[in-house]
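Missing here: one protein chain of the complex. Every other protein chain is in place.
A and B label the chains in the order they appear, each numbered from 1.
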Amino acid sequence: MQPFDVHHFNDNTPLNTFSTAKTSRFLAGGTNLIDLMKLQVETPKTLISLAKWKSANAISQNNTHYHIGAMVSNSDLAKFAHSEPSLSVLSQALLSGATVQLRNRATTAGNLLQRTRCYYFYDTTKACNKREPGSGCTALNSMNRIHAIFGTSDKCIATHPSDMAVAMIALNAIVNTQLPDGTERKIALREFYQAPGDSPHIESVLQDGELITHVSIEKKERGTQYYHKVRDRSSYAFALVSVAAGLTIKDGRAHNVNLAFGGVGTTPWYPEKAIRVLEGAEISPEVISQAADAELATAKVFGSNDFKPLLLRRTLEKVLMEIFTHQSDHPHHEGALHGNA
Amino acid sequence: MATPNSKIVGSAVNRIDGVQKVTGQARYAAEQMSEQIPLVGWIVASDTAVGEITSLETGLAEQSEGVHAVITYKNAGPLKPFGKPADESRFTQSRAVLNEPHIRHFGAPVALVIADTLEQARYAASLVDYTIEGQTPELLTHFEGATQVPDSLDGGFEPDATSGNRPDNSDVKTSVDSTYTTPSQISAAMEPHATVAEFKNGKLEVFTSVQIIASAVEALAITLEMDAENIVVQSPFIGGGFGSKLGLHYDATLACIGARHLKRAVKVVLSRRQVFYNTPHRGHSTQQMTLSANSDGELLSIVHKSAMPKAKGYEFAEATGAGARVTYQSQYIESTHRVKDVDLPLIDSTRSPGDAIGSLAFESAIDELAHEAGVDPLTFRLNNLPVVHPMKGTPFTSHNLGECLRQGAQQFKWQHKPQPSKGKVIGHGVASAMRMNVFVESSAQVEIDEQGKVTVRTDMTDIGTGTYTILAQIAADALQTSVDNVTVQLGDSRYPASCGSGGSFGAASTGSAVKRACEALLDSIQSQLPSELSNAKLYVEEGKVKAAMPNTDDTATQFLITDYIPTNTFPISAIGKVSEDDTSDDEQYSCGAHFAEVEVDTYTGEVRLLRQYGMFSAGQILNIKTASSQIKGGMVWGAGYALTEGIHHHENSASFVNPDFGEYHIAVNRDIAEVSLDFLEEPDYAASPVGAKGIGELGITGAGAAIANAIFDATKVRVRDFPITMDKIISG
Partner (left out) sequence: MATLKLNGSDVSLPDDPRTTLLDFLHQHLSLFGTKKGCDHGQCGACTVLVDGERVNACLAFAFQLEDCEVTTIEGIGQRDSLHPLQQAFIERDAFQCGYCTSGQICSGVSLLQELTNGDPSAVTYSSKASLKEDISERMSGNLCRCGAYPNIVDAITDVIAMERQ
């Protein structure tokens, strides 16, 4: 690990007193950044520690929105979302990610900004355009079981690993930020991430020194919700495919379709084309298959991830059919498909 | 007085090192302190699999904060070349590193940076600049690529064996012709390999994590060109071995080189990624099988052909065909093993070499044949059991596979499959386990002091197997005392040499040595008693060594030993030894039957284990609690092998794609559901003086195949490429 300077950000320090250099990083929980620094995948010269930024630890709400502080831990957010039926899918997604130990340290903002788990991004002996722009992409022609089928480019096919972000995409969350000059921005999470294109090292629309302050989620009806994560272990593994979904059924037709996919996109994937097929449609295996077709039309496979379109299709069918059955049996149900009181 | 013949051996005694382990007080290799805090060494790893170092720049690292030395092939000091002398065993041959500019595999050490702290050493290591002129590495990529006949197979099996006559085509009713593949795998013990080394008064003192102490001393003597008498190796606690710590690895060599160079204590702990490259892994296998049966469901032919990689310059090849040679009776049996020399890190024993992966393939193929023949897979197995060794015709010391299958099926409720929930299917699977028993030369010392306190000393190790506890139980029974009164000291080369831990031979071999030592101790004490008391039975009570002399009227006269033997004679000790002469020449096998119940999601192919059950026969069980734990652990490995584990290779660079716990998926707690087992207890004194046989590798043998067969039962999809991940099921 390269030596670095530490500065502490807190509620009384203006953001513009800190370095905005590209070699400077905000340190929230550290569960991803410290991991990468040990391997020298990340080599910041300055860390701006957020450990003393106490106000960012809070979750608040008004009539229309929930506001989740940047430093709220994944555990605390999961617990809160568990108690709010319209946020159930967020709780499920969070609890399917990592472990209790990691969720106790991992933060809301840090989770959104976590880096890919691509094997070659982590292995500094291998070419990786995300780690070292212009060096090449090892994943394209090597083992790429965990890699993306949506949003890929010939420079990068790495997935975004977050579960939380997938649920937040489905819930249409808004990212609130502060720029070093003190101005504030609101960015829809669906527009927050950047596909790799020719610059896979740029992953979001955040500017240098821009700090996520909180995430806002609108209060609205989301029906029966289910996050199903398919992975190589039953716990403590990243998604090969995950589906976050919530919808209501009225007169046999799907409404309020909240849907997002994990493990398949270079960004947490917002399946607009699938949603267009599903919204207002009578849910059936055939309709789900059409929705999958619509979305998968743009999918690209790379060898060892050739199974992902089929696995996504099957997972989508499982999730939507189970939600559909539940909504049909329990009209107006709001909350988790299984288990939530 | 103590009840004569009270039997502590076998009973569920809690681990005597348990309190140390649950309070964090057990000290493993990396935690050993000398008078000075050890300096920390960090490996600069090669980014190239095979080639020559053509440039090496260490100046920046040497000047970096806290750095004491950067050691490379230029300044490492005298070392015998790796793998020499050729006539030594692989665990005593030189384990040299940094002795030449030649690099043999990806991730091999190019330099060792030694600094005051880990942070300093790890950073400075990144400042070492090197160039390696690489060659294209050789790998095994297809079955036909393996053409060499290995010099020997692990376990002493012949590479090729054939028995009987090929069946007439007219007799063959059903046949299976299948190719199975298993991936490269790694032991991945939770404790990374670690060593603290220091030269003290001309002696090299080494704390390391190693399963066999005596060969570690020899290996260091040869590697460092030292006299073995000047080397002490200690390994009191070992955080898991599973074969990966049978011999020493680069952490040990490097710590010693560093200590020699700096005349300071030096610690080298491998990082998790370094463990993948600098310690052994199991090679991937391709196993082709052709099996046939007649119309009565009797096996006619078993042909098993195995292809695996072998690390260049290192003699180790697995007997994946061992199970195919011994498990079932068949008119014709043919088994061959071929290897190819490859430029990969060490390939060596990983828990249950041969059988762990041999059984995955063979017991799946047997299942295929049973289904082809339309016979219940349990019945099919029962119908084809051998009476004597199916190839050699030699008798078994004991053979309980049939009883394991029969009684196991009853306990498991083989015929009763529960109703699956919606969107799920449930399947049952069975597999046989046959693991060759090995008995190895071993020795131990037992000492008794004036207060009757007993101490057992041997260089034997406890790698989690429960050795501390079972040796205390054996000594307590032999000396008619309690386990609390016995202290067991292990893992120190100054104690009598044992077989060490490995190959499931440790408990029976060293346990027998302890029993012999106790007998010798009793003989020694009795020989010092007046002749009229030579039949007295010794026991320990209330802090005194006593004896009871049986009278003619069923009573006994008790007396204090110190009434006859001067107190200054204490402590009295004796050495016990066993050798291959103490075991039978007949075929020795531990047997088992594995059963599994799985649930598979019909949409996604996700597999959930519901139950694993096993019935085993392994002679005298020395401690039902620790033995059950060890078997359960093997069954958990079986689950990992069936469902999740596998190293992916990056072929161009001969490196591993997933060398960490994030992506090399050993089973997590939730992957495992109910695991239970029973033993058919039947002491096998032909196998060992304590009647025990090996269990460490029995639990994994067949465990994965039972799961694979259960998945087939549930889904009718036969996945022949392990691990069985959901994508292979939904594509099947």
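Heads up, the rule we're going with is that contacts are C-beta pairs under 8 Å (C-beta built on N, C-alpha and C of every residue); 3 or more make two chains touch, one makes a residue touch a chain.
The model shown is predicted, which means the values in this text are computed figures rather than measured ones.
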Result, missing-chain neighbours among shown chains, is A, B
Of B:63, B:89, B:117 or B:165, the residue touching the omitted chain is B:117
Missing-chain contact among B:67, B:308, B:391 or B:666 belongs to B:666
Contacts from chain A to the absent chain lie at residues 1, 3-4, 6, 27, 29-31, 34-35, 38, 47, 49, 51, 75, 78-79, 82, 88, 91-92, 95-96, 98-102, 104-105, 227, 233-236, 336-340
In the full complex, chain B touches the hidden chain through residues 14-15, 17-28, 30-31, 33, 37, 117-120, 123, 187-192, 237-242, 269, 271-272, 421, 463-466, 625-626, 628-630, 632-637, 660-662, 666-670, 672-676
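In the analysis below, only the chains that are shown with their structure count from here on.
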Rounded to the nearest Å, the gap separating the Cα centres of chain A and chain B is 41
Interface with chain B, chain A side, in the complex: residues 1-3, 38, 40, 117, 119-120, 122-123, 125-126, 138, 142-143, 145-146, 228, 230, 232-238, 240, 307, 310-311, 314-315, 317-318, 322
Within the complex, chain A is touched by chain B residues 47, 119, 122-123, 126, 423, 601, 603-606, 608, 644, 648-650, 652-653, 655, 657-658, 660, 662-663, 665, 667-671, 725-727, 730-731
